[in-house]
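Everything below concerns the one structure shown next.
All protein chains but one are shown at their positions in the complex.
Then we have subunit A:
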């Protein structure tokens, strides 16, 4: 097996810049240490190793942030990112929740990735990504620190996402001047992308209008083993075995990967035909082993008559959007900005 390992290590070196390789490999190896074979998770070590950053109400590169506890019962924290404006380059700390002033302000509710088990809203990589989204989309970003598996299984992450959606929708200070409504987008990567779909689904009956879903390398799966899973297993930082572990950690005990949380358009899925589902932007990395499931998701949306744009980045691996050192990054950021800007 040393032979194929050799091949694997060589292949993924070729397609990512050196610092990206170092970052993602570091995560890969650290995460290997955290997943225990019995399904438990070394949470203490995970939190110790995770690089976190505090919020900063003083603007850095035009963006300031502050944390809000939106549900004491579940200790649900969100980190809110806002642009410092030309009129007010230094925000008044007494009024961090000052009303937005533009005609239309997109509010992006962001769900960080980590396969439902890793990372937090205050993880450095996600703090950086959210800050970028503010400048890119001239938006307010609300990053949700949802409860994680295996300590908190389905549907906790979705519940927290739903709580955040309701909270955002009911903030007067987030309403756009144009129509006194909050212009909400849902965005997320990996497990966050999965959460986006399920929270959007919950929003349907409630009357809360979600303007768009952005799914970056969303985490989906199913019982069947697909071509991409066979072909790419272990080649680009990710193995099928770790994917299986994370599903076992998130899904209710005894459920398999055809549970609708994992496989939304599978045998136990829920059709979105005929309902007012938000338009979707789905980004798929060509070197991500679960791409067949992501593509099946896109297909499922299309079949149901929903508006969806697929961005297939052929030579991209997981995590390409974490560092701005590759063409895929810039291409995707441009698309996101257009997707969010198109409602103005």
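Just so it is clear, contacts are C-beta pairs under 8 Å (C-beta built on N, C-alpha and C of every residue); 3 or more make two chains touch, one makes a residue touch a chain; residues count from 1.
What we mean here is this: contacts and distances are computed from a predicted model.
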Hidden subunit of the complex - UniProt protein name among "Transmembrane channel-like protein", "F-box protein At5g39250", "DELLA protein" or "Presenilin": "DELLA protein"
Per the touch definition above, residue among A:97, A:242 or A:335 touching the missing chain: A:97
Hidden partner chain, residues of subunit A it touches: 1-2, 5-6, 9-10, 13-19, 21-23, 25-26, 28-30, 32-34, 36, 42, 44-45, 47-49, 51-58, 60, 66-70, 72, 75, 77, 79, 92-97, 121-125, 128, 145, 322-327
